[in-house]
Every structure is written in structure tokens, then in C-alpha cells.
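One protein chain is absent from this view; the other protein chains keep their places.
Just so it is clear, A and B label the chains in written order, and each chain counts residues from 1 on its own.
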Amino acid sequence: MPKMTNDKLLIVLAAGAVLSIAIYMLYDLNPEIFFYQIPSRIKRVIAIVIVGVAIAVSTVIFQTIVKNRILTPSIMGLDSVYVFIQTSMIFFGGASSAILLNTHANYFISMALLTFFTLFVFKFLFRFTGNNVFLLLLIGIILGTLFGNLSTFMQMMISPEDFLVLQNNLFASFSAVNEQLLTVTGIIIVIMLFFVLRDFGSLDVMSLGRDHSVNLGLNYDKKVSQLLIIIAILVSAATALVGPIMFLGLLVSNLAHELFSTYKHFYTVIGASLISIITLIFGQIAVQFFFDGGVELSVIINLVGGIYFIYLMLRRSRV
Amino acid sequence: MINVRGVTKSFGEKKVVDDVSLSIEKGKITSMIGPNGAGKSTVISMVTRLLDKDNGDVLIEGDNLFTKPNNELAKKISILKQSNHLELKITVRELIAFGRYPYSKGRLKPEDNEFIDEAINYMELGEFEDRYIDELSGGQRQRAYIAMTIVQDTDYIFLDEPLNNLDMKHSVQIMQILRRLVREKNKTIIIVIHDINFASCYSDNIIALKDGEVAVSGTKNEVIKKSILEEIYEMEINIQCIFGHQICVYFDDQNGDGIDDDPQEYAQAFAREQVRA
Partner (left out) sequence: MVGKLFRLDVLLAVLLIFSIISIFIGVVELQPRDIFNLDEEQRNIIINSRLPRTVSIIIAGASLAVCGLIMQQLTRNKFVSPTTAGTNEWAQLGILIGLVSFPEMNMLGRLLFAALLAVAGTMLFMQIISRIKFKEIIFVPLIGLMLGGVVSSISTFIALRTNMLQAINGWMHGSFSTLVSGYYEILYISIPLFILALLYANQFTVAGMGEDFSRNLGLNYQKVLYIGLFITAVITALVVVTVGMLPFLGLIVPNIVSIFKGDHLRSTIFLTAVLGSIFVMVCDVIGRIIIYPYEISVGLTIAIIGGALFLFLIFRRAGSNA
């Protein structure tokens, strides 16, 4: 019985995603610049789908591994590191810095450093903390605070003009995505997804915890390190492409768990991905058509995600 | 037959398990007893490969445990650890179905469902099978977990303190089920247990650990002896034979005031406690 409704729910969400994309594509089309509008909108939709799915999948899996619904890779310091990387580039090279202006170089440097940082936190520190997720998280947050303060310190010393340039890079935006990088990110993310999505069954087993997983014959520790590497790459690629959206993962994974109310990753992973796409598309519609670009998409999503988080905490604690 | 040879484990400086060797007889219930911190859970975890050991070997019917593929092993031995609190939206039946994972890899075949139905009946969980596990009482939940290990269909079943947080009725129920599993399905069961009287009444063999080493091991009549138990637990223990069972009486009456005999004195003592608190 619950299976039936979950299947239906997936179909409804898929329809919702298609519908929202259609709304975005067709909203306020102007025949005169039709041939400019359509390709640019298609590009943004593709970017949204790629990033949305990458963030949703990585967050749901990450939360299965750490057995906690409020931890996400972004919260573990990743976003501050991104800000730090961007700030350092401006600080040391100025707004005309070759790296900053060359989107390709910027992307690959950011991606490499982000992956390195995430893997460092995950792998190296896992050994010290002995699988204690909370310790790991605190360490991530401390490193995040450290990088945050370093960034602010540098930001105070750069000129307001430089800061405006930097500000553009600090907030996620789907408006100015480079086509070639979009392709590269798309390929990376599809490869990673292929590894994850073939085997929902072992993810389900992992949600029972390490003891049960080992008991059921799963090579748990190896599986966890593989998945963590995949998560690190997924999140880094998405962040390097568009910028950080801190609360997106939190929002979509919790909504998915709430809607589907099952442990089955087939539903939660796909559901979260669809919700992620819908959220981003509506965010983009709001930014592009209602705020006329005056507000960054990530800020809107952080706002919505953040308020949802507080609601979640208050409601859960009442139970 | 499982043979454990010279298994050792240290956490940091502290040696928790020190050169433990023991053997577990097939088709029997073996209880592991001992004071807190004796290393019982650690030994069980190493034998079932939940925990890496520093040294030693575990042989299961002559084969080295750690060279076997994980999935094959999961059809041979199963382990249920204590404190299974899952914050997971999962029904009883879905949980039990996980026990088939080593065989089905998540895609249940008809014979898997037969196993599951049988275990549900066996554990009398029929009326709960579609309930979420966090809605069950402690005893029902424990039965669901045991059902999960039953469908895993292994020769050896390890249970780490299966009676934790259960009341007397449910504890007895669980122990009777374990006896039935040994009798009817010829399973070999190893349990870590704190209540020595449960160990004495329901098991065939007993292994007593102390300070990370095996203190004694043998049939229950060899182990449940005043001199042995007193040395292990460092307290006075008297053993009485009641209805053919060796029962340990360990309520020591140090003050010798025998307050529980005299209601008046009891009431006074109670009042004194109240004032003190």
C-alpha cells in the first residue's frame, strides 16, 4: 500500500519538474529575441538539472552514511572553502587576475581544491575521530570558521570595486554558466551517478548501520570510503560550476524523507533530485523574472531552506 | 565448531582482550558471562568481524574467518548487537527482509518471501508485520531483530545482550525461542548475557571472561559453582538448586539488619532515605 502511493508520488514530482521547466522556458517569451532567449534558457535548465541532481544525490547518501538528517557536505565547511578560494584569487591577483577571469582555470582550480579539502576532512579525519560523525562535523565547522575569518580579513583589505567582482563569484548563479564547463561537469556527474545509482540495495542496507551491514555481508568500510569520494567529487563539481548553495541539500533531502517516509533509496534519492530541480527552477524564475536579478538565487534558497530547517527542528522536538 | 585462537585487542594503551582462546560447540547455546568491562562484547565483535583484531585467528569449521568473502560469511554467521535503535521509517516485514540480503541482494525472490513468512510466524509477529519498528515495544522490536537473523539462515547466531531492557516475561520468551532454534533448526547460538541465572537455566555451555581473559569455560554445571563465580564477580554468591536448576543468590545483606523482614523497620529505613534525598 505505501509502495503504491510512493510510486504515484514519484510520478507527480516528475510531472512537477517537467511542468516547472516548461513554465520557465515559456514565461514571457519575446518573439524578437526568441533565438537568444531559448538557447540561453535551455542552458540554464541543463545547469540546474545537473547541479540539482548532484547536490540532492550526494546529500541523501551522505546523510545515510552519517545517519543524521541535518548534516550535509556544504555545512561541513565546504562552502567557506569555496569563498576562501575565490577571495584569495582576488586578494593576491586583483580583479584582473588571470585565474579569476579565465573561467576554465578558475573552475578546475576550485574543483581540485574543494575535492581535496572534502577528502581531507572525510578520509584523514575519519581515522582520528573513529567514525564519530559529530566530531567530524565540528572539525569541519571549525575549519570553516577559520577559512571564513581568513576570507573576511582579506575582503576587508580589497577595494570596493574588487569586492563587487568577488561578490559575483561568491553566490551561486545559473545565469553565466560556461558551456564547455557545463559539459565537463555534466560528464563528471553522470559518471559518478552511474556508480551510485546501480546499487540502491546496498544503500538501503547501509542505512541500518555498520553492524547490521557487516553482518549482512556488505564490505561496509570500503563502501563508505568509495561513496565519500563520490560525494566529494559530486559536490565539488557542482559548487565549482555555479557556486555554493548551502541549504539546498538540507532542504531537498528532508523534504524527500518527509514526503516518501521510507528508507528505500530508490524513492528518496530520485525524489530528492526531482524536488531539487523544482526548487531551483522556481528559484530561478523568482530571481530572473520577479527580482530582475536583484537577489542571488542561493540567497533565496538559503532563506527558504533555513526557515524550513527551523520549522523542522521545532516540530521534531515537539514529538 | 568455532575455534578462537589467541585473539587480542587494545584500544590505545588499554588491552581490552588479551590472548583469548576458546571453542564454541556446534548445536548448543553458549553463554558469555563476566563483569562489566571484561571484554565480552569485544570478543564477540571480533569473532563476527565487526571489529578488527590485533592478533589471533578465528576458525569456523576449520576455515579461517578472515579469508572468506564477506558475502559467503554472511550466510554462515550472523550477529545481533545490543542497542539497536534505528531512527528509520521501516516496517517489521521490511526489516526482516533485510536478513535475506546476502542471498537476494535486495531483489526478493519467492523463496525469500517464504523464509520471511516463516520467521514472522515463528516469532509470532504476524499482527505487527506492517507496523513501523519505532511503534513497537522493546520486546516486540527485539523479536523482530531476531526474526531478521533467523531469515539470514546461518548456522551460527551471535547475540550481544539480547535481554537488555526486557522485562522478565519477554526475557523468558526470547530464551525459549533460542532453545527452540537450537532444538528444531539445529542452530548454534552464542549470547552475551548479564543475568547469570538466565545463563545457568538456558545454556549448555558457559564461558566466563574477566579482565579481557577467559576465566573459565565449560558446561554450565562446571562453571556455575560458588568458588568460581565468587572469584569472577568478587562478591558473595550462594548457589541453590531449585527445580533442578542451579540458581545463584547474590543479594548480600551487608548491614545484617534484615530490613526486608520487618515492615516497621522497613518503613523507618524508607523514611530515612527520603530525608537523605
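Just a few scattered comments:
By our rule, a residue touches a chain if its C-beta (ideal position, glycine included) is under 8 Å from a C-beta of that chain, and two chains touch if they have at least 3 such contacts.
Note that the coordinates shown come from a computational prediction; the quantities given were computed from them, not determined experimentally.
Of the candidate positions A:L197, A:I229 or A:V295, contact with the hidden chain is made by A:V295. The residue from A:I46, A:L150, A:L197 or A:I285 that touches the chain not shown here is A:L150. The chain not shown here touches chain A at positions 70-71, 75, 128-130, 132, 134-135, 137-139, 141-143, 145-146, 148-150, 152-153, 155-156, 160, 163, 167, 171, 246-247, 294-296, 299-300, 302-303, 306-307, 309-310, 313-314, 316-319.
The rule we apply is simple: only the chains that are shown with their structure count from here on.
Contact residues of chain B toward chain A in the complex are 48-50, 70-75, 78-81, 86-90, 94, 98-99, 101-102, 105-107, 149, 152. The part of chain A that touches chain B in the complex is made up of residues 67, 200-202, 204-205, 207-212, 214-219, 257, 261-263.
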